[in-house]
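One protein chain is absent from this view; the other protein chains keep their places.
Chain naming follows the written order as A and B, and within any one chain the residues start at number 1.
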Amino acid sequence: MSHFLRRQGWVIGLLALLIVLFIATRIIQPGYGSGDFGSLARAVLPYAFAVAAQTVVVIAGGIDLSVAAMMALTSVTAASMMAGASEEYALLVVPFVLAMGLVLGALNGLLIVVTRVPDIVVTLAMLFVLQGAALLVLDAPGGAAAEWLKALISGTVPIPGLPDAIDAWLPKALLVLVVCLCVIWVPLRRSRLGLSIYAIGSSELAAFRSGVPVKRTRIIAYALSGLFAAFGGLALTMSTGIGAPIPGPYLLASVAAVVLGGVALGGGKGGLLGPIVAVFVLRLVRTDLTLLAIDPNVTAIIEGAIMVAVVMFGAFITMRGRQ
Amino acid sequence: MTTSPLLDATGVAKNYGAVAALRNASLSVLPGEVHALMGANGAGKSTLVKILTGAISANAGRILIRGEARDIRSPAAARRAGLLPVYQEPSLIPDLDVLSNLRLTGTPVEPFRAWVRELGIADLDLRDTARDIPLAVLRVLDLARALAVEPDVLLLDEMTAALPANLAEKVLEVVRRQGDAGRAVIFISHRFVEISALCDRATVLRDGETVGVVDIVPGVEEKIVELMLGTRIVKTHVAARSAAEKAAPAPARPRLAVHNLRVGTKLNDVSFDLRDGEVAGVVALEGQGQDELFAALAGSIRPSGGTIDVDGSPVKFSHPIDAIRAGIAYVPGDRSEALAMQRSVRENIALPFSAALRNWGPINMRKERATVLSAIERLQIDTRAQGEVQRLSGGNQQKVTIARWIAADARTILCFDPTRGIDVGTKQEIYKLLRELAGHGKSVLFYTSELEEVQRVCDRVIVIFGGRLVDIFPVEEADEPALMRAAYGLPRGAKADIGILAAPTASDAPSSDALGTKP
Partner (left out) sequence: MSTSAITPVPFGRRIKRFMADRPLVPLIILLVILVVILQILRPGIVNERWIANTIKFAIPLAILAGCQTMTMLTGGIDLSVGTVATMSAFIMATQIVSQDPAIAFLLAMMPAVLIGLVNGIGVGVFRVHPLIMTLGTSLIGTGCLQVYQRTVIASGAKIPGFLAWLGTGVTSGFPNALLLFVPLAALIVFTLARTGFGRLLYAVGDNERATRLSGVQYWQVITALYVTSSLLAGITGLLYIGLIKAPSLSLAEPLVLPSVAAAVIGGTSIFGGRGGYTGTIIGALILTVLTTLLTILQMPEGARRILFGLIVLFVTAAYLRIVEER
């Protein structure tokens, strides 16, 4: 039990914070209801995938600066492919785009492994490359999304036998997120590959000496990151109905949520749940500030200050823990 | 020889650019033997080990395992070939728990548990994260993990270093029994005692070449030393100094006076003096509070009680700079803790000069050069590779860490196991240097894990056990048995209890407590 508490303490704290924030939201805006929660879930979706993409790489001891650019590229690719095409065609587009993310992510990892250039530099270069590629696909926001894709994340999940009141609090977007992440993450975490990812992040030398194929594992971690980023790109297209070639603020947000979610930037520690909860916390703070009718610019300042304060506090705690 | 070797490596060579780390090394290990691999620092031991375990690949040479040529390209391949190393730094993943570490390497859990018990660790929680486990235990776990898969050849790199005597005994016992099962162990060690007790044969490397394979028989040590040193053999025997040779009578005020020093639960009520012109030894088993004592004196951690007086006035250190200002310098045992590895010898030696805020301005290059050069000369540092400290040998690196404080003219030097893992020649030089410093009126506090060093270097010996000061010996009485008894917390004059060294149990030796294995 103490092991569990020690390891999950941070996540539990975050969940508590999330609940407090929900209560605060209800107090600020007594009318805050299931519909608002649905739009929160939809807004969180691309962020959550970006964070998942970042988390995998950070656990493996790296960092991926190209997450947002990857999302932009996959989003415009999907949107331009679906523009004017039939609904069924989209069934092909989705796996194609996901495969593209996987391959480009693996390319990130391959470049890091083969060139031995630091990950920050490689993914920075890839940021330029992917951004450029996105601009070549679509030089202005455009394209379209299949209706069924858009419908996939709007509305709620009808579960027979559940009263509507509860049903309404289960937005489809949340379900999509949970399913996509669980299908990949849960089996991974328990597998030897998952352990290897933690191992190379924790200590590359020890991992190498334990017989972990360090290079291959690193490539796989980046490939997974690319896959999650592609999910994020699809989520963008699904929620906006178009694709935009200019990357959104997802890089910074993903790093912030990873840190807030208790994943050490050195690697080897943490899980996926923490960062995902952290995304909800950060988005909900934004909602609350908007509900309080605070100037959006001031909101940006407060958001930044929260992020910095959280990170400083986290660092302070680890420092105290070490002494 | 009638039996064919389990492992037979011949003509192994490895170059790093123009530098040859190994020229022509060979190593042949028979089934059922414990085989020592010896050589001074830089002789190529670690390179050979890395090649055998697949960490790096050789430029030339042939490796046969059970008579079959094998190309060992990765640690995983070495593992499959039945070759398993246990390195000096444990290779458990720090952030994973023990169980995950086992799963990662595909180690069966039950045999592992059995070995852990065998090796004297009574209760281990497999859910403990490796990072939270003390180093000594971690090394034993690493060994147990290797043993659990029953490797044909087990490679142990300085296995007993950093192990407390009770664990070391168990480890040696287990290693000895490996041979009986027809398996082989390659045993790398600087300690002749262990080698003569344990090994059947020894392969000696010098300058990247195998210069001899000898059978371990009584009196073979001289021969091995000869082989290791080649023509450069220097026999320096520093005899114990008699009381008459010692520095002038103690001045009224000690240089450093420690009263009832307390650090958390690790160190309790420790009091002693350190005088100018003396080398005071500190002897303790692993983890008895000596790390905390040195850290507190060096200003790295704050004591939770007691006082430290320097030249008669009380001091409170909150950062190493405070200690340095008081003339107290700390030389850590781990060189990688003390050196900026990518920087030059000069910058490393000059590092303390620019530490204080007021010295951030332009550097007087000429003056710095003169000071640094004189320190280099005094310590005879080999400066052929001075552009980057990481290219120096271990012994030379250790000299740089000491040279830094000689250049800075520190009055008191705290040396924490400065001779750990360095070659015999450099060890001798360091002993000489410490005596010289004392001769010049400096004071030295010298922790050593090798008891024989005490007689060579120290004037007095402070023995610590379980965080408490056990005794302070004059050097004449500090022979190894006496020190060993004291290190186990037994008062002076007590009868030499039979069997103390062999099997201290958890009940009579609180040492296991200090190791983190809860009784």
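One rule holds for everything that comes next: contacts are C-beta pairs under 8 Å (C-beta built on N, C-alpha and C of every residue); 3 or more make two chains touch, one makes a residue touch a chain.
Just so it is clear, the structure is predicted and the values come from calculations on it, not from any experiment.
The chain not displayed here makes contact, within the full complex, with A, B.
Of the candidate positions B:Arg127, B:Arg177, B:Arg302 or B:His319, contact with the unshown chain belongs to B:His319. Take chain B: the residues that touch the chain left off the picture are 17, 298, 300, 319-321, 324-325, 330, 332, 336-343, 347, 350-357, 359-363, 365, 404. By the touch rule set out above, chain A reaches the unshown chain at residues 63, 111, 115-118, 120-122, 124-129, 131-137, 139, 245, 252, 255-256, 259, 265, 295, 297-305, 307-308, 311-312, 315-316, 318-319.
We take it that only the chains that are shown with their structure count from here on.
Taken in their complex, chain A has these residues touching chain B: 3, 192, 195-196, 198-199, 201-203, 205-213, 268-269, 323. Here chain B touches chain A in the complex through residues 53, 55, 74-76, 79, 85, 87, 89-97, 100-101, 103-106, 127-128, 301, going by the rule given at the top.
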